[in-house]
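As you look at this complex, bear in mind that one protein chain is not there, while each of the others sits in place.
For subunit A:
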Amino acid sequence: MKHLLAMLGCWLGLLLVTPVVQAANTPLPPTLEPLLEALVDAKLSQAAPVLTRLEAEGGEAILPLFRTMLAGDLYYIKASKRVIAVTEMAGEETQLDLLSGAPIDRLSKREISKIRVNNSLRGQLRDAISRLQLGSVSASVREAAVRALLSDLAPGTLDAIRVARLNEGSADVREVMDMALALNRLNTATEAADRIEAIAQLEGSLEGPVRNALNRIADSDPVPQVQQAAQKALVGIEQRVEFYAFIDQLFFGLSLGSVLLLAAIGLAITFGVMGVINMAHGEMIMLGAYTTYVVQLLMPNHIDYSLWVAIPMAFIVAGLAGVLLERLVIRHLHGRPLETLLATFGVSLVLQQLVRTVFSPLNRQVASPEWMSGSWEINPVLSLTLNRLYILAFALLVFFALMLLLKKSSLGLNVRAVSQNRDMARSMGIRTGWVDAMTFGLGSGIAGIAGVALSQLTNVGPNLGQAYIIDSFMVVVFGGVGNLWGTLVAAFSLGIANKFLEPVTGAVLASILVLVFIILFIQKRPKGLFPQKGRAAE
């Protein structure tokens, strides 16, 4: 028993130090027992005062219970009236005694009963959770709590904020708290001067509730001066919102550009450097994506690390496929570009059907690791999704690594030599056949890596590659064949152009317009944005 108590103490200590993230696992102080029984007995309409008392007496310790209740997972045992949390994780049901925080033997559905919640209770719970979090140790949790409270500033909430404001150490959190108080003043102050002062304080804020309140004031405040002040503040806010919307769009454009860059950069090598049209390039991307899928199947318990395995694996799988393709088919069609195009198209059909036969024609879901999901919230109107951000960085990384490889390594030197003058390179003792195979393997391997990145953004299916092949060709042709910098610029400009056209014309028409633009552009400058000059050109 002593042991148990000690453990309980430890749990309590832990609870105070770390903000509670897990739904349960933490015991409640035994003093709350009568209140909990009251909660069990209370009807829906009588639950509100019980919750208020629980909040007041339980303090932060009651958070897990509130969270469980908000999620609708709160049950009680019919016989003993003890509250328990019933959660389902990975298909398995776990039951926890909330008073002790310990898991209990599974009880059947008939022995337990759910504690019901309705919308008004849910609202109360949400506010209570935010209020309780005001005392949290982490500044970001406190800040999020205040922001969550903005939309519903009840008198109790305001008191809590005022109290917390006195002891607040972080300037950022204080600022948000001031905003909440100013918002309250704007809503409740009877003096026009007070309201104008509150508006001045709120100027530039991007929070939804603040904008709503200002909108209301601008429309219906009895004093014209207040209305004007609110309108002025709103204009400033709208400008900032528009600016951030622009940034958001730019980000999506860059994200699409990074995908295009990843897809096209391998092609830029095989097409640009070797002069070989590889219509199976899209299928190399697909192979990379399926490699990611298989790697995740093989290590289901380590999804977080699976990408680190998948990236080299995809490079190897797609690269090997590329080398095989070069040795078996393309080598024999040297100097006959149209035939190469047809043969590699045949290979792409075979690979697609192979994947359909092996994996099924349906799309496969590839899980995102924990650290890639979620988003980076810069302010209330601008949040960048993490996976797109990582892929943008990854695309640039791959690009510069490839540049380095081509400029600094001996393989790169050979590749450039062969691409400039094959016969001369051969007479200098470069094994052109080997260089061809390696170049092709490199280009295909990078396509495989692109597949890993794409698997994090879209569904993995047999048609994955086809969706990108025409776009990738456009990028390479637009940027200028044989020029990696051109590919970079082309990928990002096409991506951004696409995303900025989309709101005006719709997604499909945007891609059509971009295609038509490139077709016309090629008429004007057949060698792309950055044509090769000098001897390398012919």
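Convention: contacts are C-beta pairs under 8 Å (C-beta built on N, C-alpha and C of every residue); 3 or more make two chains touch, one makes a residue touch a chain; residues count from 1.
Following the convention adopted for this analysis, contacts and distances are computed from a predicted model.
The complex appears with one chain absent; UniProt names that chain "Amino acid/amide ABC transporter membrane protein 2 (HAAT family)" among the candidates "Amino acid/amide ABC transporter membrane protein 2 (HAAT family)", "Extracellular solute-binding protein", "PTS system IIA component, Fru family" or "Glycosyltransferase family 28 C-terminal domain-containing protein". Summary of contacts with the chain left out: across A:V86, A:L134, A:M179 or A:I277, the touching residue is A:I277.
For the options A:S348, A:S368, A:N387 or A:S419, the residue in contact with the chain missing from this view is A:S348.
Listed residues A:V163, A:L298 or A:V516: the one in touch with the omitted chain is A:V516. Contact between subunit A and the absent chain runs through residues 275, 277, 329, 332-333, 335-343, 345-354, 356-357, 470, 473-474, 477, 508-509, 511-512, 515-516, 518-520, 522-524, 526.
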